[in-house]
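As structure tokens, the structure follows; a few thoughts come after it.
Shown here: the complex without one of its protein chains, the others still in place.
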Amino acid sequence: MNKTFDYKVVDEIIDELGNRQSAVIAILQNIQEHYRYLPKEVFPYLSKKLGISQAKIYSVATFYENFSLRPKGKYVIKVCDGTACHVRKSIPILEKLRKELGLSEMKTTTDDLHFTVETVSCLGACGLAPVLTVNDKVYPAMTPDKATGLLNGLKEDK
Amino acid sequence: MLKSREDLTKLRDTYELSLAAETKKILVCAGTGCISSGSLEIYNRLIELLNERNIPCSIELKKESHGEAVGMKKSGCHGFCEMGPLVRIEPQGYLYTKVKLSDCEEIIEKTIKEGKHIERLAYRKGGAIYKKQEEIPFYKKQTRLVLEHCGHIDATSIKEYLGIGGYTAFEKALFDMGRDDIINEISEANLRGRGGGGFPTGRKWAQVKHQNTEQKYIVCNGDEGDPGAFMDRSIMEGDPHRMLEGMMIAGLACGAGEGYIYVRAEYPMAVSRLKTAIAQAEELGLLGDRILGTDFSFHLHINRGAGAFVCGEGSALTASIEGKRGMPRVKPPRTVEHGLFDMPTILNNVETFANVPLIITNGSGWYKGIGPEKSAGTKAFALTGNIENTGLIEVPMGTTFREVIFDVGGGMKDGGEFKAVQIGGPSGGCLTKEHLDLPLDFDSLKKAGAMIGSGGLVVMDDNTCMVEVARFFMNFTQNESCGKCVPCREGTKRMLAILERIVEGKGEDGDIELLLELADTISATALCGLGKTAAFPVVSTIKSFRLEYEAHIYEKRCPAGSCQKLKKIQIDPSLCKGCSKCSKFCPVNAISGKIKEPFVIDQTRCIKCRACISTCPFHAVKED
Partner (left out) sequence: MKTNNYMLIDGMPVEINGEKNLLELIRKAGIKLPTFCYHSELSIYGACRMCMVENQWGGLDAACSTPPKAGMAIRTNTRRLRKYRKMILELLLANHCRDCTTCNNNGKCKLQDLAVTFNIERVRFPNTAAKPKIDDSSYCITRDQNKCILCGDCVRMCNEIQNIGAIDFAHRGSKMIISTAFDQPIASSPCVGCGQCAAVCPTGAIVVKNDKKKVWEALDDKNAKVTVQIAPAVRVAIGRELGHANGENAMGKIVAALRRMGFDEIYDTSTGADLTVLEESNELLKRLEAGAAMPLFTSCCPAWVNYCEKNYPELLPHVSTCRSPMQMFASVIKEQNKTSGRRPVHVAVMPCTAKKYEAVREEFKTDGVPNVDYVITTQELIQMIKESGIVFADLEPEAVDMPFGTMTGAGVIFGVTGGVTEAVLRRLTSDKSSTSLMSIAYQGVRGMEGIKETTVMLGERELQIAIVNGLKNACDLIERIKTGEHYDFVEVMACPGGCINGAGQPFSSLKEKEKRGKGLYSADKLSNIKRSEENPLMMSLYSGLLKGHVHELLHVRYKAGTKEEN
């Protein structure tokens, strides 16, 4: 077990959600909410606490798209590429954001850990297509230019 | 804490009275769409203005009677998100669209104080101005039963739900009906699962009821993953108690003491509204142990999805609730026998549960009167694509595509030509002009080789390339394949690769046949429903638009003119002056010619960067 890692947060989360194997997804979700990713250190700890192998926890964590094993940016921008957004040209928005931040499909987070850009299959806000979210706040009827504006606003904010 | 039936009816009467005291109401839409357009600020501003003017306003229903007041409500989604933020005024039924903060004062002064309509904020279309929501063509042709409260009540208040008669169906089921009565009523009503398959709900419930185990579960599938569908989201956000009531009735009927609601991770507001709703119901004693003094106990839990489309599949969903990878398992055993935690489980989707209280309250006879007998009731659809009115709609089963697209949807956007409608998301198919008069119900669609799916309707005009549509859905399915069975994991990958080649102009003779062969194998042998239907979009587009595929493969041409890589950039010789500017700008030296004579582009070299188009001073370079 890693001595320098503070497991207090993890303990609190386990206490809240219950020390059950079935709670592992919810526990990982809360851990990720706190750290913005799943630190490697929590795996052996959870494995011992919940009685599930580390390989199994890793298996769950890599199955679901929302979990990240690498730190995500302070602002997580999700560009919707659902059907409605796709037919209303969501891809140019995505490309614009990636270009502005020097990101790609493989590299989704900026080195300064300020921005993460990813796609999401549908945010269910199809009436406002194309949409994107920044840390779960929905921005409707986007265009590549609007996206740049939004980005600039966030950059000043940091 | 309510201890008896009398307690409940008394409380309901109280809230009915206090609701009646709100002679005027302002309902600000607090659906995800309108919030993103700033509706919450408008809500707060309106309260501020009312307070400033000392107009009594009721933010929350109270038990004690009070004088007249303006009810301020955060409502659920109206389904008309494009026009948001939406504000509805009652009793007049005015609907104000695209409301801004600066409009708030006028709304109070004119509409609330004087009852006058503000024309500027009304919805207008083709020169007509629509004062009332119900007059707008988008709403006029709909039959909103499941969505009746969405947009019309405060979605965050159990008091309001009680005030309009909420939990009467549950009350009736709990005190006046036996377990078999409930199941018979649901079976008689011919309610079929709204999640896609259309399995008779009553039969499912009966199967679970007959299982002899101590523990049984009710699971609500709110993992609405189809891109372009948001019906369930609107119900969870706009009328959460209706759905909870349906789940409670299911629990009662089947002898289940526990329920789980699995909500997509992308719906944080649905999660928070449901959490609030459950807490409210627990506080009143409508959920918990020995509900209303009876032997019935029922507890509800919420599980958030973590981003896996496949969890919409029943066994994958239960696996996910159990904390495992959401991989479907082989059946049998079926979920009704060995479902969640290996116990008998009723798994229905949000819309199905939301239909239940309606049937219990109004009876199966009434319900069967809506839509065709074998597919009774209404269906909510998410109408999107190249259509005038996009949004959430609800129509009786059996309504034709034509009515939905041209009456409710207002026809094609920008005068485009209708080409196809994609129904059922990534598992569905594309229907064409010849199907426009097909009634939308489970059986008719099945006959036509499509399925209702969860209810996404994407309307496409003649600028849409059907090969690209097939590629889009295949890309989605391939990304979301769980990877368990070989045909889905490997087969969809190969189909996607072939489709990608075709839209890039690298299609080969035999590709269509290979696609169909792969599709046949996947449909016949895949492990779960999602896999079995994964190839449908491809098969249905090949069936209806084979010529389009052939044009891509043999002529390297996209008839819809949408595939970027197949676009040709050419120089119009009649306009070209031979100035050579374009050839200098071309990064790959694809343009050549003699000065003062028309230049030509070597198509084998051109990378379609379009640099030549913007540099040509004579507009001679064109993209076709």
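In order of appearance the chains are A and B, and numbering begins at 1 in each one.
What we mean here is this: a residue touches a chain if its C-beta (ideal position, glycine included) is under 8 Å from a C-beta of that chain, and two chains touch if they have at least 3 such contacts.
It should be emphasised that the depicted structure is a prediction, and the values quoted were computed from it without experimental measurement.
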Using the contact definition given at the top, list the shown chains touched by the missing chain.
-> A, B
Across A:Asn19, A:Thr62 or A:Ser104, the one contacting the chain not displayed is A:Thr62
Sort through B:Leu86, B:Leu457 or B:Leu518 and give me the one touching the missing partner chain.
-> B:Leu518
Of B:Lys132, B:Arg179, B:Arg329 or B:Lys374, the one touching the omitted chain in the full complex = B:Arg329
Hey, which of B:Ala308, B:Met466 or B:Ile591 is the one touching the hidden chain?
-> B:Ala308
Mind pulling the chain A residues that touch the left-out chain?
-> 40, 43, 52-59, 62-63, 69
Contact set of chain B toward the excluded chain (per top definition) | 308, 325, 327, 329-332, 478-487, 489-494, 497, 514, 517-518, 521, 524-527
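Here is the rule we use: only the chains that are shown with their structure count from here on.
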Centre to centre, by mean C-alpha position, how many angstrom separate chain A and chain B?
-> 23
For the chain B and chain A complex, residues of the former touching the latter = 32-33, 35-37, 79-82, 84, 224-230, 233, 264-268, 303-309, 320-327, 341, 382, 384-386, 390-392, 422, 425, 456, 458, 460, 464, 472, 476, 479-480, 482
Going by the contact rule at the top, pick out the chain A residues touching chain B in the complex.
-> 20-26, 28-29, 59-60, 63-67, 81-84, 86-87, 120-129, 131, 136-140
